[in-house]
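Heads up, one of the protein chains got dropped from this complex, but the rest are sitting where they should.
Order of writing sets the labels: A and B. Residues in every chain begin at 1.
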């Protein structure tokens, strides 16, 4: 038996965070919280989140269970709740539907067959640079870059972090020195290029929910973006594949 | 001679309430206020409103008169006024146009030929159940239901009121017990099903303007929704035809 009650905004955060990559996802309900690991169909972006049981007002899970969720359907019920309203979930393992309660309103949500849904394995990556970045400035840089390009270079060196997008004639550049960053651990210069659309969606999830994100970067390697929200009870890790830079 | 001055929001309420059903409507100007009765072309929804002369800042009507109004045209001038601004109407029986004043701005609004517009007769209905419902919760249920179906069942019994929508796999249900309702007068269980689009439009009119609506229901019978707004000076009654439930 799974029974849980949570502020609508908290569950919305992990659902929205997953929905930028896929329409359907498999979640794991466990005694210490909900886990979700999903890769998008193009295998460019990946999410690995944990919604800790501490994020919930009430939480009970007798037995580890996997459920398959149509994210758009779940979003349609979350959309109705105001951010501060709490929403309850009840699920018994043998049922094909999860019961979602919002006040006196009940939605019986059909679940998807998880046997058809592949497990997502998170690759283990050695990423030499770690940068604690201010989300607001990263977001401004991404919006400025979107006007002129569809990809962006991320560069870290021991003294600074840079984002550079180049259009046919124009350039957008954000440069943050060590003292303008939360943290900067970088032995030698690393540089990778990423698709702006995915990165924009990922940073948008953090906007307004946390001031800081942690980036891990390598040389022409995927990036890892770690976001801690709701006092650390929501942990989202995104991986994003690099684009090969044309020389 | 008809001369009247009213807060823009009040006249907007009855015009918007009528415009969910028709593009053109016939209104009756009388010494105690304005009446409008209209049925939509598909004969599914019907409105019967009274805008009492007490709702007006100034009101004068020498002689009962019927006018035909192009609602979109009237809305285009109402849209310009802020909610608290007052708007004045002047109409002399032999003129083909009504004069609408908003501050120093004058709009001469051509009226429609009422001789071409049929009278709407309000059927007299015996509806055994009466339920005083909270508009906010009804609205949440309608929005949740719209995600999965295009019709909804309304059920009253002596102890509770329910709204149930069924999709292919999902269900939305609102259950309000007697103590969660403003009133509940119901001898024996009644049930009727209604088109969600019409019901949604009708409840939307009430949203933010009144906390309570009164529903009258029968068994596979039309519903009657009565809304009292602006301290009872605006009374709107909607009738909505049922859908036959496929067994």
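General observations
The rule is short, and it goes like this: contacts are C-beta pairs under 8 Å (C-beta built on N, C-alpha and C of every residue); 3 or more make two chains touch, one makes a residue touch a chain.
If you're wondering where the values come from, they're calculated on a predicted model, not measured in any experiment.
Across the entire complex, the residue among A:32, A:170, A:188 or A:211 in touch with the chain not shown is A:170.
Summary of contacts with the chain left out: across B:1, B:42, B:92 or B:110, the touching residue is B:110. Set against the missing chain, the residues A:4, A:141 or A:206 yield one that touches it, A:141. Screening B:28, B:73 or B:243 against the full complex identifies B:73 as the residue touching the chain left out. Contact residues of chain B toward the unshown chain are 73, 76-77, 79-80, 97, 102-110.
The chain not shown here touches chain A at positions 137, 140-141, 143-144, 147-148, 169-176, 180.
Following the convention adopted for this analysis, only the chains that are shown with their structure count from here on.
For this pair, chain A with chain B, the centres built from the Cα atoms lie 44 Å apart.
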